[in-house]
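Of the protein chains in this complex, one is absent; all others appear in place.
Chain nomenclature is as follows: A and B, assigned in order of appearance, with residue numbering initiated at 1 for each chain independently.
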Amino acid sequence: MNTVKLIASSNADSASEWLIITFIQKSLRYLHRYGVVLPYLLLGLTLGFVLAAFWCIWSILIAAFLLVAWGLERQLYVELQEVKFAYLQQVAANEHLQQQITQQSDNGLAELLSTLCQQIELARGDANNAVTGLTADFQFIYDALDHSIHLANNASAQFGQNDAGFAKDSKVELANVIKALNAALASKSELVQSVNYVSETATELMTQTASIQKISKEINLLSLNASIEAARAGAAGRGFAVVAERVRELSDITAEAANLIIQRMHTLMSAVGASSTKLSASQQQDQHILIEAEQKISAVLEQMNGVNQQLNDNVHALEQNAATVQQKVATALMQFQFQDRVSQKLGHTADALGQIQLLLGSEQALNKNQITAISEQLYASYTMKEERDSHQGAASNTTHVENEITFF
Amino acid sequence: MQLSQATLTHQTAISPSFKQYLTFNTGGECYALGILLVKEIIEFGGITKIPLMPTFVRGVINLRGAVVPVIDLSARLYGKCVDEGKRTCIVIVEVPNNADGVTELGVVVDGVNEVLELNSAELTAPPQFGSKIRTDFIEAMARLSDRLLMILAPEKVLSVEEMASLVAVTEHVNNQEH
């Protein structure tokens, strides 16, 4: 900045100023040599011819005038000398400075500026690439999370439905199975009842058969008595004896038949009894199995419910976690907008540097106007309030929150 | 039936040696008694025991108001009482007594079988030895198709001495009743 100011002051008097000063210098030099004698000679001749009468007065006046004029001339001369000296000094300093500037220029200021611009562009590019890549990555993460949440929701919904549906279905199905088993058991118990009824009937029949036996025995006795009566009756009882004998035979046959029936009945009863016992045992076993099955089924259902509940809980937790992470990622994504701001700021700076470089390349030195022009252009290119504040020297406050939205 | 009755009548007529017997079981053997001695057969039961009597005297029964002593044939023959079963019954017999009358007597047997008609040709004399019971108790023997039938001699089996003692018992009981 100092260098630039020096260049500006030394450039204040440019070529035209230089010519004027030289001319004045030369004029003064001639005036000094001839200017004083010639006018006095002409004036004296003229006055000698025209104003002889007033010669004394005029001579006194002229003498006084000459005196004053000479004094003034001397004074002016001295001053001019001083100005000239100062100017020469300034010129010398200027030349020195210009030499310095040229030297500096030659030393690679322009190149430096160019390099700086390139570096800034490079940085912009890097930042841009990096942030673009990061944003893409984050978007991928965000999308993946979104997908996860979706999946979790689906799973949760399915589980929720299945919890009601699947478990309910299972319950209904298993209840049906138990119902069917119960029905089978009921039919079995009907069978047992039937068998028992058969057994009872057989017992009854046996009792009746026993009474038949008893009757046949009585008839046997009766027939024997009849035979005895007939025998005692002698020849008259002969016919009756035959009848009595026949009755006795019949009673014997009846008794035999009854005996046979009772024997068969015994076989039947033992078979029926065995069946009934087996059936009862099997019924009891079935009942036992049924109860066990019911217990097991309800245990399994309970376990299933528990697992479902846990799964649901886990899915909900997963959902919540994913949602939280997604929010965080969204916030992080918002922070990536700084790249846009940084890029713009760097762009503005690089533009200004580029212009300076351009001017430095074409001219020997930059004057103050040019600098101002560049500065103003830079200011005009700003888009952010913080940029303007910073340019004007105000404390840069990056956290400054501007009124974000304006509706028209 | 008409025919058989006629046939039987005819048979009896032409062969008077035919005689009817009541067959019964006692002690695992088959015995017979002349049917004319038998009055009736009743079911076993209703016997009132009498103390201080020989083992073959089972007691007395009330047969339509008359007190009838009952003897156990098995005990009389083998000295072993009858085991009562479904077929056990009492045969009421009329035994002639000393007073030229008849005494009613109940005989407990294992079971009565049938009334059998045998002719004298079918009968043989009893063996002199080899029988399980006293041979004098057996009047005759008959060979049936599948077994041997012993026809008891009632006057021996149901002897007068025994009758007397039995009558005494009966009188004793009757006196007590009076």
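Everything below uses one rule, namely that a residue touches a chain if its C-beta (ideal position, glycine included) is under 8 Å from a C-beta of that chain, and two chains touch if they have at least 3 such contacts.
Going forward, contacts and distances are computed from a predicted model.
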Among "Phosphoribosylformylglycinamidine synthase subunit PurQ", "ABC-2 type transport system permease protein", "Response regulator" or "Fe-S cluster assembly ATP-binding protein", the UniProt name of the subunit that does not appear here: "Response regulator"
Where the missing chain makes contact, among the chains that are shown: A
Contacting the left-out chain in the complete assembly, out of A:A136, A:A233, A:L260 or A:A274: A:A136
Listed residues A:R341, A:K368 or A:H391, member touching the removed chain: A:R341
Where the missing chain touches subunit A, by residue: 128, 131-132, 135-136, 139, 142, 146, 330, 333-341, 343-344, 383-385, 402-408
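We adopt the following convention: only the chains that are shown with their structure count from here on.
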Subunit A and subunit B, separation of their C-alpha mean positions in angstrom: 124
Residues of subunit A touching subunit B in the complex: 217, 221, 224-225, 227-229, 231-232, 235, 238-239, 241-246, 248
Subunit A-facing residues of subunit B, complex: 1, 4-5, 8-9, 12, 20, 22, 35-36, 38-43, 86-87, 89, 112, 114-115
